[in-house]
Structures are given as C-alpha cells and as structure tokens.
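For this view, one protein chain was removed and the others were kept in their places.
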Amino acid sequence: MQGSGKIGGRLIAEVAAVAALFMLGQFLISTGMLEQYYQIILTSMCINIILAVSLSLINGFTGQLSLGHAGFMAVGAYASVVMTNRLDLPFIIGILAACLGAALAGFIIGVPTLRLKGDYLAIATLGFGEIIRVVLQNIDYVGGPSGIMGIEKYTTWAWLFASTILTLVVIVNLINSSYGRAIISVREDEVAAELMGINTTRYKVIAFVVGAMFAGLAGALYAHYFYIIKPESFTFMKSFDILVMVVLGGLGSTTGAVIAAIFVTALTAFLQSFPAIRMILYALILIIVMIYRPQGLMGNKEIGRKTLARLWGGKR
Amino acid sequence: MQEFIQQLINGLSLGAIYALIALGYTMVYGIIKLINFAHGDIMMVGAYVGFFSLSVLDSNILVAMIYAMLACSILGVLIEKIAYKPLRYSTRIAALITAIGVSLFLEYFTLFLLGPAQRVFPDTAFPVNNYNIIGVSVSNKDIFVIVSAVILMLILQYIIRMTKTGKAMRAVSEDKDAAVLMGISVDKTVSITFAIGSSLAAAAGVMIGVYYNTVNPLMGIVPGIKAFVAAVLGGIGLVPGAMVGGFLMGILETMVSGYGNSLYRDAVAYGVLILILIIKPTGLFGKNTGDKV
Partner (left out) sequence: MKRKISKKLAIIMAMVFMFSIIAGCGGDTKTPEKTDPKAATDKIKVGLNVELSGGAATYGTDARDGALLAIEQINAAGGILGKQLEPVVRDNKSAADEAMTISSALVGEKIVAQIGPLTSGDVAGSTPIMMEKKIPLIAPAATAVNVTVDEKTQKVRDYIFRVCFIDPFQGTLMAQFAANDMQAKTAVIYKDTSTDYAKGLAEYFKKTFEEKGGKIVAEEGFVKDDRDFKAVLTKIKNLKPDFIYVPGYYQEVAPLIKQARDLGITATIGGCDGWVSDDLVKVAGAANLNNTFFTTDFSAEDKDEKVVKFVNDFKAKYNKSPNSFNALGFDAAQMLAQAIKDAGEAQPEKIKDALAKIKDFVGVTGKMSIDASHNPIKAGVIVEYKDGKHVMKTRIQP
C-alpha cells in the first residue's frame, strides 16, 4: 500500500502538470498572445503527433510497413464531416463516427492484407489508401474531387489537447500492456512469436485497427479546423509525410514520433520563407538526417522519467 | 472485335512503357531489397536529357536515347553512392525514406532549374505515320515503343543470363555474403545494377517524351508508382515478372477505361493488385518461400 500511495502522488502531480499545460495553452490562445499563425502551426503539430504516434504503433512497434495511413485519415475526415456538415449532428458524434469508420476500414483492410509480409504489405496498403481516395473522388454526396467546403470550425484547443493526450495515453498503455509485448514480439521475430503460441495475425490486426482509429481521429480534427477537405489532400504523398515523421523519430519510439512530428511541422513552417527552394531543402534535410542518423532521432529509445532521473542524478 | 484489337494495341504500348520502368525497380529491389522511389524521377531526368539533345543538339531519336541512358546511368550510380550506400546496412525503411527524399529532390531541383511548365518535344524528332489496318489504327510510335522495349528487355536478359556481370548480379541478389566469399565485389555489382536500371528508366523516359510529346518535372510520379505496382504484380525482384506485370498493368488499365468506367480505372488497377497479392502474395511469378527460423 505504501507503494501505491507514492504512485497516487505522482499521478496527481502529473495530472496537475497536464492540466496546467492545457490552461497555459488556453490562456495564450484566448488572450491572443499566441498569434493566429502560431495557433495554426500548433494545431498542425497536434494533428501530426496523433498521426505519427498512431502510425508508429503499426510501423514502429508491430513492424508492419503501412503506406496507407492517409487513407484512414481521409475516412475519418469524411465520416465526421458527413455527420456534422451534412447531417448537422454535434461534433462529438462526428468524432465518434470518424474513429469508428476508420477503425472499421482498418479492420476490413487489415484482415486480408496483414497476412502479407514486408514490402508486399506496403504496396497493398498503398493500394488501399489510393482506392479510398479514388472512391471518395467519385461519390457526389461528399463533393467528388472538389470535396466539402465550409466545414464548421469545431476543433478547439480543448479538443486538440484532449485528443493528443488521449492518443498518447491509449497507445503508450497498449504498448506497455501484455498486448504490447505480444505486438513487439511480432516485430522482433514473427516465427518465434507464433511458436510461443501468440496469434500473430490477431495482434497485427489489433495494432492496425487502433492505429487506423487514431488516424481517423486526426482526420476529424483536421477537417474541422482547415475548413475544407478534398480527396487530393489524402494521396500517398500524405502517407509518406507521416511515415517520414515516424522513421525520423525512430522506429519503435513514441517520444521519437512526437519529437519528429513537432520537428517536421516546425521545419515545414520555417521553410515557408524560401518559397522557391523549400521542397529542395526539405528533401536534402531528409536525406542528410537519414544518412547520419538512420535509426532516427531517438532510435527505439524513449525519453521517460528514468532518463530524466539519470540526468538529474548525474548533475547531483 | 476491331475495337478489342485496338484496345489491346493501346494497352500493349502503354504496358511497354510501364514494363521498362518496372524492370529498373525490380532489378534494384532484387539486389539490395530497396524500393527505389526515385526511379520514376530518374525516368523524368532521362526524358529531359532526351528533350534537350533533340531540341538543342538536334540529334536523332536513337542518339538522344543513348545520351539519356548514359546520363541516367551516371545519375543512378551517383545516387546510389551518395544516398543509398551509407544505408546499406541499416534498416530498409531508413533507405526507403532516403529514396523518398531523393525523389523529392530530383523533382523539385528540376522544377527549380527549368520551371514547372511542360516542354514540348519537337515535331521533327519523330515524324508520325498512322497505318490503318482493317479499321485498327496503329502508328509507327506504337511500333517504335513496343519494339524498342522488347529489344531492351532482350538485351537485359542476355546481360543477366549470359555475361559474367549478370552472373555476379544474380549471385549478389541470391546471397550477398556468399557472393563476397566467391570474390564478387558487391559495391561494383550494385553500381552496375543501378546503372542498368537507371538507363532503362531513361529509355522509358525518352519513349514517354516521344509518345506523348511533352516532359515536365513531376511526370515521373504517376508512371513511377504504376510501374512499381506492375513490378509487384509480376513478383518483385524477378525480371520476367516485371515485364509481364508491366504489360498486364497497361492492358488492364486500357480495358477498364475502354469497357468499364474510366473514373474507376486506378481503383480497379490497385484492386486487382491487392487481389493477386492476397491469392498469391509473392506476385504472379514469385516463388513462395516459407520463413526460416
């Protein structure tokens, strides 16, 4: 009981820290101290964190190369917008529809394709992502290629913050649970995992569905902030962007994914001042970082309390 | 029936181009297990080299093709040496991201240098004649594309099957470590593979330029990804697979547009790919190998 008291104390402290952070963000935004431009970047950052962390569960922890993440984001974005914009339902219903829709899509796509290995899975998921896009392009109810314009701006700081925290809590929890150990065993050695009696397909599908669900959440937040969605926003290039964050952060590191998402968003914003060569610089940075740090910024390590404690200890 | 034959010819010439690009993908994959996403962009560079040698140097089409193939084989080797070689022993996904970086770099560097607007191949580069055979229209362009694609594939087969270099390439792709022990230089073999693969892409680029008259900096993306799908369709890493996959992809797209709904062309192409992967995960020509413990 002694130990649990200590944990309880820590938990309270952490909840307080999170709450304080939220309040601070809310304060900066509502007083206008954080200019709109930075607000938009902060929003992109949160959405990218959700996308990167959810893809990192699939690519980094489960070791299944998926190139269709933008497709799930598209499903989430469209599902939520149909609810709020077409059917005039509240945002929370839109969010739920996005999560469920994307999870369902993840399940439908995951079950047949996750038997595939490595690059075959990559290309199959890429194919599915593109199919989702082509299908959306041909549904007139959701605007065809022009998409849906004039989406209500429901994505507030509160929603963003809560969603980002929720994603982190759920995915970190999942990874540290017995499910997570099974999932990582699939990555490390699928054959050995199977021999140990782990139903590898089941765990792959679980990771895939959870990852897809959060991509859907990101899609809903995206749609209700950026005013318009169209199929063209969700091509395989978008999937690549997310993959870049995951690999840059380090495969199998949630903190890495978070840092890389922040880094890439900030980099994109920074490069805006060089309109003519921004994509060239982006490409060069990508190549150079990969050559000098192929394992990603964090490798498969995490920044946790232990790391900090060690640093602290060192200083003392 | 006439319409069907016409569609088949349309599909074959489109497929020949896909097949040529797919060959480069598959060769590189076979030897270093890297999906070289920059391959489509190497094709684009080839198309530009072809364009400039036709319009500035006034060379004829075959000379332009040779220039393009030479330039791109050098480019391919350089890309491998600079960007991929340092990553040969790290994870494959790191190399994949680098390939995406190289692809973006080639696209946007070309765009920066030459502007995003398309360039038009000179008319004189390839005078077109249309032949009308029992209601089916065939142009000398179709014949040129299909014939030169087949010739290049035959040359490639010869190199891989009959020459020492080809033997080395097969050995490295089969078992890199054993190949080293047999005295094969892996670096050299990989370089040669990139040179050959890139020059095939360059040939495809010039063909696309001639066939559709235009080049632009982003022209490599779509055919690149389609050709990659074609390579997987046939069984990635396998040369005959890439050829058949390329032709199949071309014919499939043509048939969907011709007899089905053109709006769903890309969806059907990817759908068939997924179906084939699910039924036979290693592609049409791939051998199923179980996992070793």
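Order of writing sets the chain letters: A and B. Residues in each chain are counted from 1.
Criterion: contacts are C-beta pairs under 8 Å (C-beta built on N, C-alpha and C of every residue); 3 or more make two chains touch, one makes a residue touch a chain.
As the structure is a computational prediction, the values presented were derived from the model and not from experiment.
K.L.:
Mind giving the shown chains that are in contact with the missing chain?
P.N.:
If we consider the entire complex, the absent chain touches A, B.
K.L.:
For the chain that's not shown, point to the residue among A:93, A:149 or A:288 touching it.
P.N.:
Final answer for the missing-chain contact: A:149.
K.L.:
Which one, A:108, A:139 or A:169, makes contact with the chain that was left out?
P.N.:
A:169
K.L.:
Just the residue numbers, please: which parts of chain A touch the chain that's not shown?
P.N.:
So the residues of chain A touching the unseen chain are 7, 10-11, 14, 17-18, 21, 24-25, 28, 33-42, 44-45, 137-138, 144-147, 149-150, 153, 164-165, 168-169, 172-173, 176-177, 222, 226-230, 232-233, 254-255, 258-259, 262, 266, 269, 272, 275-276, 278-279, 302-308.
K.L.:
What residues on chain B make contact with the chain left out of this view?
P.N.:
Touch set of chain B with respect to the missing chain: 3, 6-7, 10-11, 14, 108, 111, 115-118, 120, 123, 128, 130, 132, 137, 139, 208, 211-214, 216, 218-219, 221-222, 253-259, 262-263, 266.
Going forward, only the chains that are shown with their structure count from here on.
K.L.:
With chain centres taken as the means of their Cα atoms, state the distance from chain A to chain B in Å.
P.N.:
Each chain reduced to its C-alpha mean, chain A and chain B end up 33 Å apart.
K.L.:
Write out the stretch or stretches of chain A touching chain B in their complex.
P.N.:
My answer: residues 59, 65, 112-113, 115-117, 119-120, 122-124, 126-128, 130-131, 134-135, 137-138, 190-192, 195, 236, 240, 243-244, 247-248, 251, 276-277, 279-280, 282-284, 286-287, 290-291, 294-296.
K.L.:
Please output the residues of chain B touching chain A within their complex, sorted ascending.
P.N.:
Touching chain A: residues 29, 33, 35, 83, 86-87, 90-91, 93-98, 100-105, 107-109, 111-112, 225, 228-229, 232, 236, 263-264, 266-267, 270-271, 273-274, 277-278, 281-283, 291-293 of chain B.
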